[in-house]
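A single protein chain has been omitted; all remaining protein chains appear in their positions.
A and B are the chain letters, set down in written order, and residue numbers restart from 1 in every chain.
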């Protein structure tokens, strides 16, 4: 059997597995795109076009969506080497009837028109679910999200806690917290009461995870009640992040929710960057900063995403040693083929397979789930072929079973969906 | 010639090379396993099983060995994707007559029984030596090891200095040091006298190396005699590690012993982990911390192991520049196929071949030398094929010679065995 045939067989078998996507930014009230502007407004495209020289004028809120699409597509001949461009071509071919191999400036209008028509179909959301073989997808919900108006068995709520942990010093956060919980936070006890109220609201509404993104230098710490009191009463709620984080971990334990940690992002590094295209990182970070946390919460499952591939070996080793730590997908700057391949091979040869959460889409619109998982499945098929089938470690069937576990079974087991 | 045939030829040729294993934890008085419990009690298996959910109850000293083996094997269906599982299958097939491709829960008893019978053979130790084509293997000896009762030309002593360097503040260390040397350490002069006594004992008994494992933040430093005096007399022998380390390097110079540095381990990170399964690391470390050391001791050879693959480029560069620094094997969390392959390719294309110590087993029982070296030889064969034979840089014979150098010749030359 020729080498490529094996990979094709594996990829084809894996593409039949219904997906449970454990992390996205989908708005369940507007899950699909309404125009091509929604697709190309995704920060990957605005970032790449801007990085390649596109001025930001066309990104203004009041700019014409068709003009914006034209401009972003016009710059594609400067970034059509990237993985993100390949996602777009996949979307154009899968959803918009595009028949070419490469999208260029002259295709912008036809694609825009095709999208208008396609996305206007009343059953478009369901069509995307079907074409993608998508079963469930996790959301990213602010702590005061009412979680109403959507099917939580399909759109699984996930409590995002960045605001609570990092912005409690902002009066607006405390106002929102009061509005959502009826609790005026002023000390450790009221903090716990407010957070408990949120956890109850979320778990009653089908939440299956708690999540947070963390800067490279973050170090969780248990604060005592006096420390909370002092910071809240006398220091404007400043510097509470390590302690609020720890408190949330306590509630993850009590409510039996996995706590997704997404480690490594510095916000607003490129201050004048495009929307959502301003964040970068400092590679000098270590999971040793989470030593106390992982020891203190043996009953909390921590699915961990790291922003940099260089930190993947720490993630592999910590997942190999700590029962409650496991590697979760391929995040952001590590979500391109060479990093996915490297990180996946390192994980799949060293971490118990029952702990490997293969991938999540991180998508803002449902149309992106297919091309992103498609990219992942191709790499997964290559890795399964090279590391397991060709060295006679697994049969083709065994390799598909292992891949299915990464794509779906482990998500179901670990997040209990 | 098909691609795989070349790799097979190289692997086959390399498998004929008799091994000199330059680092292990073999007890020369009990070098082979007595039961399958000795094999599966290896921390890799207890770690992986525990990480995958196995409670530690079965690991208690008084638990039944057969029950322990059953339980560790039972959990294999959660970690049978790992390199360590593949070692076990290799052991089962090579030594225990196992004929299957995969070991599962139902095989536990038969394997346990086969091991009882096999390991009880009076010439078992010699059989393992023969099957493994093992000629010599280095030990890891505590400073007060009597080094008696075994053949030191086969089991090569190596002075392990972690206790001396990091635990001199413990009264028990000083008691043991006094018992071993007759010297009561209380200042720099008595410290030197005690260490000299140990070095004499070791070199007279055929020791060929000194070794130590070091935490990521360690920075060696020369202490003056007053500083030793002050710390010993007034500060309970605390904070002496940098200076004792430096003193030991002086004796390595005087006694012409290579000093193996194993850099990067943080001890007891997972406090409730299984025995020997508690240590992890902080990737933020640099060989620049050893700058003064490498400059101060041009006549001491430093075979260096790094715990993380990200540090391999430093190791490559320092070995390329410093005549007395060389890369040594693939250690612990970097001893899985993707890291070995990456690190080996980086080394073998940039560091003088005469300085490359390819591999060591790090084994606790002799049965592990074969599967571990087998894994390494497969990767080495692939690398030699891809980097040297296929691009017409070396003939097949030339590649085998290069591989033999990494496997054996350099160990003989560098450690003078």
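Definition applied: a residue touches a chain if its C-beta (ideal position, glycine included) is under 8 Å from a C-beta of that chain, and two chains touch if they have at least 3 such contacts.
Please read all numbers here as calculations on a predicted model, not as lab measurements.
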(message) For the chain left out of this view, which of B:98, B:202, B:237 or B:294 touches it?
(response) B:294
(request) Have a look at A:308, A:354 or A:410 and name the one touching the chain we're not showing. (result) A:308
(message) Among A:31, A:258, A:277 or A:352, exactly one should touch the missing chain; which is it?
(response) A:277
(message) One chain is left out of this view; which of A:51, A:131, A:190 or A:404 touches it in the full complex?
(response) A:51
(request) Determine which one of A:339, A:360, A:388 or A:415 touches the chain that has been left out. (result) A:339
(request) Tell me where the left-out chain touches subunit A, residue by residue. (result) 47-48, 50-53, 78-83, 86, 101, 266, 269-273, 277-278, 280-284, 308-310, 333-334, 336-339, 378
(message) Need a quick check: the contact residues on subunit B for the chain that isn't drawn.
(response) 284-288, 291, 294-295, 298, 310-311, 313-314, 316-323, 342, 345-346, 348-355, 387-388, 391-393, 402
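Note that in this section only the chains that are shown with their structure count from here on.
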(request) Could you please state the distance in Å, as a whole number, between where the Cα atoms of subunit A are centred and where those of subunit B are centred? (result) 39
